[in-house]
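With one protein chain held back, the other chains of the complex are shown just where they sit.
Here is chain A:
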Amino acid sequence: MLIIGERLNTSRKQAAEAAEKFAATFIKAEAEAQLQAGAHFLDVNAGTFAEREMEYLLWMAKTLRAEVDAPLCIDSSDPVVIREALRICGKGMMVNSISAEKDTYAAVLPLIKEHECKVVALCMGDGGIPTEFENKLEIGCELVETLLRDGIAADDIYIDPLIMAVSTAQDGGVVALRMIQEVRNRYPGVHAVCGLSNISFGLPERRLLNRIFLVAAMSAGLDAVILDPLDKQMMASLIAAKTVLGRDEYCSQYLAAFRAHKLEQ
């Protein structure tokens, strides 16, 4: 299970303040805490600063690459920002994201090839975000096939079904689960990833829903996730889910987590 730590996102108040003050110590501490808690990639996003996104994201990337030994997930909807960030970071990063929108696809594809990146592929096209399963599947499959045809390795593709909130569309969760299952079946080697917080939008006790959805999605074949690794209950559920889904040989990760007191509620 690939874990992408989501805390370095300026939609979080503390991260925004740190970016504005160029507080390198804070950024570094956040990064290390996430890695310590099990993150493999660190998502960096400064999208809330429309005008200064470039400046802040590049500063975060530069700081992290100098101070921390972990690959970044460059999270921006602006291909120019992605390009500049990848120049700083070098090879082996992840890009969040590419989609089936023509302009985005054309702008991001050469960047992931040049910098040998993994890529989050969003199931949306020029017509917006499809909500029905059939449309979503069609767009998702076409996107995977185009990426493969354009020379991206299956192992570098992380398809994101884009989850709809169950509060507004009660089948939002099921549609995403079916998507994950279908894509993973049809394209061996291609990964499935998602963020967890959308599912619970508009409802109380959101973390409970997020956690339950993670377990369901893992059982449908999700093998990468964007989350807050410092959320202990979430991480405990993730570890337990791996164990019950047969992805934990001799239950050794479960037992290690137990001994490290990571499973306590």
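Convention: contacts are C-beta pairs under 8 Å (C-beta built on N, C-alpha and C of every residue); 3 or more make two chains touch, one makes a residue touch a chain; residues count from 1.
Rule of thumb we're sticking to: contacts and distances are computed from a predicted model.
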Check: The chain dropped from view, which UniProt name applies: "Probable glycine dehydrogenase (decarboxylating) subunit 1", "Spore germination protein", "ABC transporter permease" or "Cobalamin-binding protein"?
Finding: "Cobalamin-binding protein"
Margin query: Please identify which residue in A:S11, A:T25 or A:T168 touches the non-displayed chain.
Written below: A:T168
Item checked: Hidden partner chain, residues of chain A it touches -> 165, 167-168, 170, 201-204
